[in-house]
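Structure first, then comments.
One protein chain is absent from this view; the other protein chains keep their places.
Let's look at chain A:
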């Protein structure tokens, strides 16, 4: 179901129940009328049968639904206001106020609610226990979780530019909160309100069932209380006991659906996707190898994102990579260079599909591999270094575990000490102290993290390494160091590199050959020297011209 479908279904069901509670009491008779037809099963005259004293269950149900909804709304409003005050105002004010409010919410959160409510209800004499008292107590014990969520959201909103702009321009605090912050919190507030209503109805039902509910109201909980004390289930009078609980469950379920859709509005990643399909739809038969020296051949590769309007992200791309060669792949963001790199390793995700072409790596037809063969192929023959090493390393395990994972999977027979030794060896290769093996990613600098990623890519001595913008997020000096490292390692270990970046001048220094991509096509493919001296395509010239020459002669810094 799509999010709008869920929203419609949830709102529809909840709306029906609300209507039932609002209009039902007008249409059914007096719920308190006693008749001498106790426990009549559902039938003519009494659609849902009668209670033990002959009262009409349907009439009771409509009044009870109204009572429960009223308490739910009361508590929902009060709890949302409380959570707003403590969550939004605290986070916006910051400093001591925030610390104090946040501490208060957290304390209220860990003190269990219902026992507290029971104790409070126990102290208040039954005749003074009205709807408002119960609602107030439920609200006071039920707002804290929402406040925490709102605080986190407000903290992140507070630092956004438009909020900062409003503050700098001298807007009053309450105005900034109401005009800039609240509208952005609306989905969350709505979801918290819905949650508070459901929780209140459930808690009130529990309290009433225990005989601690509001004395002046009739709710679904009190109805269940009387049903239970009238031994409804033991007398098999299910029509008396089941409907009140079912209404609560249906209402809760309906509002949960609403919450699902709100979640999906806030977080688009949760929305239903197209069903899984094959990542490779069709391939072209592989031609016989032309040259022993060629390690990777991509021929006429096509990748399409199968959306409502299919996007042809990679169009008839053909590339060859020789042993030990660095092939540069240049182009602006969105030109398909990353999609191409992922497709070579078949890492592209649905809805992307390879629609035709072939990828041959050292005699292996990559697009024809089965799932298990593909898994065994990855990293052994072809490893990758991704854009942004910050997020490429698992934040919750030490570097050691992430390096050893590779050996454990691809070299299961390796002994523990050999594994440890190999991990230390690759770290030394990239200039990282092996003592860092026990570190977590957040304890390393950005440059060091990228070195660890390169070390990881070296672990199994693959023939080809794909590097997707490996240095973009680093400062210029670290970038230089890492590029020099890559060249040195390539010279020592003789692997081939596909180096992806938008920085064409950098590629001119680094690579042997360069492919310039635009709109999914390779528009120019030549040696670095050729491209520097005689750029053919207007787009290449444009790219070259758009980077100011910092170094004068080509390679002035690197060599």
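Following the convention adopted for this analysis, a contact is a pair of C-beta atoms (placed from the backbone, for glycine too) under 8 Å apart; a residue touches a chain by one contact, two chains touch by 3 or more; residues count from 1.
Operating definition for what follows: contacts and distances are computed from a predicted model.
Student: Suppose you had to identify the omitted chain by its UniProt name; would it be "Aspartyl/glutamyl-tRNA(Asn/Gln) amidotransferase subunit B", "CoA-transferase subunit beta", "Peptide/nickel transport system permease protein" or "YeeE/YedE family protein"?
Tutor: Protein name of the absent chain (UniProt record): "Peptide/nickel transport system permease protein".
Student: Looking at A:81, A:103 or A:282, which makes contact with the chain not pictured?
Tutor: In the complete complex, the chain left out is touched by residue A:103.
Student: I'm checking contacts with the chain that's been left out. Which of A:61, A:257 or A:531 qualifies?
Tutor: The one listed residue touching the chain not shown is A:257.
Student: In the whole complex, not just what's shown, which of A:397, A:445 or A:546 touches the removed chain?
Tutor: Going through A:397, A:445 or A:546 one by one, A:397 is the residue touching the chain not shown.
Student: Would you mind spotting which of A:121, A:157 or A:531 touches the chain that isn't drawn?
Tutor: A:121
Student: Residue by residue, what part of chain A touches the chain that was omitted?
Tutor: 99, 102-103, 106-107, 109-116, 118-125, 128, 145, 198, 202-203, 205-206, 209-212, 221, 224, 228, 233-234, 241-242, 244-245, 248-249, 251-253, 255-257, 260, 263, 267, 269-270, 272-276, 345, 347, 375-380, 383-384, 386-388, 391-398, 401, 405-406, 409-410, 440, 442-443, 453, 456
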